[in-house]
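A quick write-up on the structure given underneath.
Left out: one protein chain. Kept in place: all the others.
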Amino acid sequence: MNTKDIYREIINEHNLHPSHKGEINDPSYELDGVNPSCGDKIKLQFKIDENGIIEDAVFSGSGCAVSQASCDIMLDLVIGKTRDEAEKITEAFMRMIKGEASEEELEILEEAEALADIAHMPARVKCAVLGWRTMEKILKENRRETL
Amino acid sequence: MNTKDIYREIINEHNLHPSHKGEINDPSYELDGVNPSCGDKIKLQFKIDENGIIEDAVFSGSGCAVSQASCDIMLDLVIGKTRDEAEKITEAFMRMIKGEASEEELEILEEAEALADIAHMPARVKCAVLGWRTMEKILKENRRETL
Amino acid sequence: MTNVFKNDFEILHDDKYIYFDNAATTQRPRQVINAVSEFYRTINSNPLRGLYKWSVESTQAYENSRRKIAEFIGAKDASEIIFTRNSTESLNLIAYSWGLNNIKKGDNITVTILEHHSNLLPWQMVSKVTGASLTYIECSPDGEISDEEIISRIPSNTKLVSAAEVSNVLGVRLPIEKISKRAHKVGAVMVVDGAQSAPHIPIDVKALGADFFVFSGHKIMAPMGIGVLYGKSELLEAMPPFLHGGEMIESVSRYDAVYAPVPEKFEAGTVNAAGAVGLAAAIDYIKSIGFDTISQREENLCRLLIEGIKTIPYAEYYGSKSAETHSGIVTFNIEGCHPHDVASILDTENICIRAGQHCAQPLHEHLGIPASARASMYFYNDESEVERFIEALKKVRSWLGYEH
Partner (left out) sequence: MTNVFKNDFEILHDDKYIYFDNAATTQRPRQVINAVSEFYRTINSNPLRGLYKWSVESTQAYENSRRKIAEFIGAKDASEIIFTRNSTESLNLIAYSWGLNNIKKGDNITVTILEHHSNLLPWQMVSKVTGASLTYIECSPDGEISDEEIISRIPSNTKLVSAAEVSNVLGVRLPIEKISKRAHKVGAVMVVDGAQSAPHIPIDVKALGADFFVFSGHKIMAPMGIGVLYGKSELLEAMPPFLHGGEMIESVSRYDAVYAPVPEKFEAGTVNAAGAVGLAAAIDYIKSIGFDTISQREENLCRLLIEGIKTIPYAEYYGSKSAETHSGIVTFNIEGCHPHDVASILDTENICIRAGQHCAQPLHEHLGIPASARASMYFYNDESEVERFIEALKKVRSWLGYEH
């Protein structure tokens, strides 16, 4: 897919009409992610229940369409999944961006697979992974900024 | 003149059979000159009488043929001259080495004129002027290391 | 291709591409590329200490370049020109060698809010190491600096003032003469960052009142990897060396060394003679074009581009309203579109621009914009490119999914 198609077919919709943009009142976890080179700032809020299932998740902040859309798509994918499943999806995404993902991995990425061609825009990779890296930290470090 | 001719016609003789190499016992002035890039070291000793006439002058030390010969030729020229005349000759030599000397200046340089082509060997210019710079300092600064 | 100014730039012959990132680095004409190749093909050797023909010729070529640069910027003597890698290294050399040795706690350093990081971080470093304060001269939204700012931000304890002659974001020329006058009044040393001015306007370091002046070869059509530091003789002579190594000494013993006179004192290690030769060729080239032509063409292109932007709803540009004070640089934003997306989309149209903060984060903060897109033109760009650029820009919002 060329750049314009990626925008048209996937990024624009998620950027302009995100499903998961907003704030929630009682997140279990909250973390800021920054991409200093372009000034992108994202805040993720996650609500995870006692069984490790991601009940709800939202993002807020400003940034380029790639980072916003990628974040929205990511949340689409992980809401309702377990912490472990979300980690697996993240790994798959990171590998896809590096062009190293297997067939299986691509499959679990569903809509996010459309971002594969971002790998051809190396300068934008940082934008695409911003939300993912931030989520990865939440999942791995269990960091609680608020409870 | 090409380099080999300069050596053959002027440098070798003065280098191998210098007229003014040695030490004197009661110099009026004495000064060391060093050309660090090639390790050349020269010591000049001058005997100048009350009328400012250079009665005698010698050099010692080690160095390349160009610096040794240039020094010997220089002393040839200035012995018997006054301090002022020697300064004038030095100026003329420096200008000649830069390729800027006038006809007149070249004339007073006598045998030293043969070193003019050193200017085409820029790396050797430092060698050629070592003795001259040292003499210049003696004349200008009237420095007495011993009396 | 009817634009004759592109003739010498092979990379620009493919009209498909529009190169509007000249403030980042310019293109090199074949005269420069060939001068470098020619050096390697005919006299390549290590200059300075050589006793054979090639080395003598390399030395001459290298020193000719030094003289040419001295003349180009109005230095008193060629020995005031130090070859470095780029402006950044030149500024660091000043910071380490002059700054750390002449600035102390209680002193002040002044810069402007328009600086490129390369003319900011070295002074942050000196300020942190020495305890000296760091003060900013602020500018109005269009990049103007008032006389009051100059006076009040250069207090009497100021030891060094450093300012860009031309901003790499707004393209505006700073009032360097006024700044240096104030700097000298309080006894401070004046550093001028000419990275963005040397490609566009004639330089006279004396008229600028610059004690130090730096610029980068690659922004003035020379090869990458060669830059210039000009410093007044008295200053350079009193400064300790920065890098230590071969070629910058008179003599070395086990525990001590005697340094060579300037400029060698500051040029440790094997020099980039081929780069210097390329820079000399670039200076010849820029002279053959002429600064009058350069600024006329840039002004015209800036005017067209600004007019075009004005016709686009949701688009705004920054800096002065008048095209003459843009040095080929027009920085802009399109509402609702992040500059990175703008650049990515324009790339699909083969238009090369930069997006982000252009190594000038404090200025972006000061202007209240998180990031921006920058089109920077040079004399070899032309009207048809600006037109194509504007046409593409008009469509960016729709490519990014907006209805209008």
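Just so it is clear, A, B and C label the chains in written order, and each chain counts residues from 1 on its own.
Going forward, contacts are C-beta pairs under 8 Å (C-beta built on N, C-alpha and C of every residue); 3 or more make two chains touch, one makes a residue touch a chain.
The structure displayed is predicted, hence computed values, not measured ones.
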Quiz item: Where does the absent chain touch, in terms of which shown chains it meets?
Solution: A, B, C
Quiz item: In the complete assembly, which of C:15, C:316 or C:347 touches the absent chain?
Solution: C:347
Exercise. Sort through C:155, C:246 or C:290 and give me the one touching the missing partner chain.
Key: C:246
Practice problem: In the full complex, which bits of chain C touch the chain not displayed? Write them out. | Solution: 10-11, 17, 19, 21, 24-25, 27-28, 33, 36-37, 40-46, 49-55, 85-89, 91-92, 95, 116-122, 124-125, 127, 134, 136, 216, 218-219, 223-226, 243-247, 249, 251-257, 268-275, 340, 343-344, 346-347, 350-356, 359, 361-362, 365
Practice problem: Quickly run down the residues of chain B that touch the omitted chain. | Solution: 2-4, 7-8, 11-13, 15-16, 37-40, 62-66, 121, 123-124, 127
Self-check item: Touching residues (missing chain, whole complex) on chain A
Solution: 34, 36-37, 121-124
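To be clear about the criterion, only the chains that are shown with their structure count from here on.
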Quiz item: Can the chain contact pattern be summarised as a line, a ring, a star, a complete graph, or none of these (other)?
Solution: line
Quiz item: Quick one: which chain's Cα centre is the longest way from chain C's?
Solution: B
Quiz item: Which whole number of Å gives the spacing of the CA centres of chain A and chain C?
Solution: 39
Practice problem: Using mean C-alpha positions as chain centres, tell me how far chain A is from chain B in Å, no decimals. | Solution: 80
Exercise. Hunt down the residues of chain C that sit against at least two other chains at once, touch-wise.
Key: none
Practice problem: Would you give the residues of chain A that are in contact with at least 2 other chains, written as numbers and ranges? | Solution: none
